[in-house]
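In this view, the complex is presented without one of its protein chains, the others remaining in place.
The block that comes next holds chain A.
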């Protein structure tokens, strides 16, 4: 389902990243570990179509992401890739539910699954709340719900546990795994958080490469 081959990326001639090939099927999980500066986030940006690699190809569900451009790429990303950031980045002027609806709107999807999703993530009663009334854990769950709102084929999580305590961190990882299974999406978590290691068996360690 996801296949990444021969990706090369460089910010400048001195700062070159060699990215290992990745191949995943629906429902697979992958943990990308590495110290800061090792290129973890760069990988994630490339996989999400936020950065263009200099060479190589990324194929998600028969679409070569690296060949898409402009609005086409934006729509593809919105439809097929759910991204969870280190910080929740909930749009503050909107309520929790509206955040999800906005994700639906941008890809032209019906809004009928949102309440279900919020229920599964245990934040249904917060659906009319603004982000500034939520706890950190709740906010992170909202950002997961938003990433899942369009039922993506690939879920990318960038340090999703970094600002959470042990309990919440574990809960968030579990949620991500559950939801990825449920929608048969591939899940990639990028982190330097050692707490996550035990939950996912499939590791890819960055760093040490030139």
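The rule is short, and it goes like this: a residue touches a chain if its C-beta (ideal position, glycine included) is under 8 Å from a C-beta of that chain, and two chains touch if they have at least 3 such contacts; residues count from 1.
Keep in mind that, in the parts below, contacts and distances are computed from a predicted model.
S.K.: For the complex's missing chain, which UniProt name, "Anti-sigma factor antagonist", "NADH-quinone oxidoreductase subunit K", "ABC transporter permease" or "Rhodanese-related sulfurtransferase"?
M.R.: "ABC transporter permease"
S.K.: Looking beyond the chains shown, say which of A:48, A:137 or A:160 touches the absent one.
M.R.: Of all options in A:48, A:137 or A:160, contact with the hidden chain holds for A:48.
S.K.: Sort through A:30, A:65 or A:83 and give me the one touching the missing partner chain.
M.R.: Here the residue in touch with the unshown chain is A:83.
S.K.: For chain A, which residues reach the chain that was dropped from this view?
M.R.: 41, 45, 48, 50-51, 70-71, 74-75, 77-79, 81, 83, 85-87, 89, 91-94, 98, 101-107, 111, 146, 150, 158
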